[in-house]
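I'd like to ask you about the structure that follows.
The other protein chains are all here in position, but one chain of the complex has been omitted.
Up next is chain A:
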Amino acid sequence: MENYYQPEIECASREQIQAWQDERLVKQVKHVYEHVPYYRKKMEEKGVVPEDIRSTADLHKLPFLTKDDLRQAYPYGLLATPLEDVVRIQSTSGTTGRRVVAFYTQHDIDLWDECCARAIMAAGGTKKDVVHVCYGYGLFTGGPGLNGGSHKVGSMTLPMSSGNTERQIQFMCDLGSTILCCTPSYAAYLAESINERGLRDKIKLKAGIFGAEAWTEEMRRDIEKSLGIKAYDIYGLTEISGPGVSFECSEQRGMHINEDHFIAEIIDPVTGEVLPEGEKGELVFTSITKEAFPLLRYRTRDICVLSREKCSCGRTHVRMSKPMGRSDDMMIIKGVNVFPSQIETVLLNKGYPANYQIIVNRVNNSDTLEVQVEMTPEMFSDSVTKIAAQERELVDALKAMLGIYARVRLVEPKTIARSEGKAVRVIDKRNLY
């Protein structure tokens, strides 16, 4: 039996969804044009006025927003309501110089919570469930989003936040958690820890809602088997609201986008042209119900495919595939955004050569990051301990910059391939896409 939070919306006819989108888009464009000078200027530059947008068919006329715009407009440039109406901010997983702050009115929080409630119920959640949230709480949207969704469903919510695996497992056993919400890599780690302690029989988990990082089908099956649960994917981004922009149903074949709140488009990442349904391209979102931070045509940089094929779960909202890649060079490692340029900055600051290579891999379902650097005569010493100390210093500096551990590997000079044009800096062996 499929489980819905708002069946009248989630299973509405396509005509109804279309009508909602048309009406809300027109209203939203007016709201943004009137209250966000930054975007109004962009519209003016493109020669578009709100009256040009009469339905979703006109959406393509609007200018795009990118992460660069968000940085330029930081902090308040894209805020569309008076500050007094804002009740909360959230922020992206913080990488230096790239932080994005999103604003929420109470209305925005409610809508976001509803989206997460839909995801929890699609994973079989009811008010009788015990929802164990070990996404981080704070600026990160993971914890607050699922926490709010769980409240809407009426489930008992365990606001565990991340870390302290011993305590996670103890609460899971003692309080009988039934739905686990965390990153897939942490779920895999928890599964391993639970099985190592022989506590598999003591846990009552039936489902997991895992997101905030890319994961494979194979990893899904591993987690499902090792915890005896059904694992559901969830997608979202702080810029658009947070987790729950889209979520998986029992079919586990793509994530339903909450189209009553977000219009999804697929574009050619090079030309910006809208692509027909079923084609692979960059996912673009338009928020049509948010008040404080309503982004129009925001380019996610995620490459995926949309499908309006009928879903047996009964939901009528469009499904998106798991992201198949990124249209820029950003890597998501352990749920944290990492840019090669940050690594380069640290290396240059520490006097290392600019020739380096980044190897990303996944070992035992956990992301690993390795930075290979060539040895130079200046760094060299006949003492192993001296070189090892320099290596440790570099590891610490990288950790401070990236927020995650990067293993440093010193290699012989001239062993990192020089390429003719753009250097191949990143080798991602995770095969996530």
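General observations
The rule is short, and it goes like this: contacts are C-beta pairs under 8 Å (C-beta built on N, C-alpha and C of every residue); 3 or more make two chains touch, one makes a residue touch a chain; residues count from 1.
One rule holds for everything that comes next: contacts and distances are computed from a predicted model.
The chain absent from the displayed complex carries the UniProt protein name "ACT domain-containing protein", chosen from "ACT domain-containing protein", "Dihydroorotate dehydrogenase", "Protease HtpX homolog" or "ABC transporter substrate-binding protein". Check A:Q106, A:N164, A:N364 or A:S381 against the missing chain and you find that the one touching it is A:S381.
The missing chain, though absent from the display, is touched by one residue of A:Q72, A:N364 or A:T415; that residue is A:T415. Contacts to the hidden chain, counted on chain A, fall at residues 375-377, 380-384, 387-388, 409-415.
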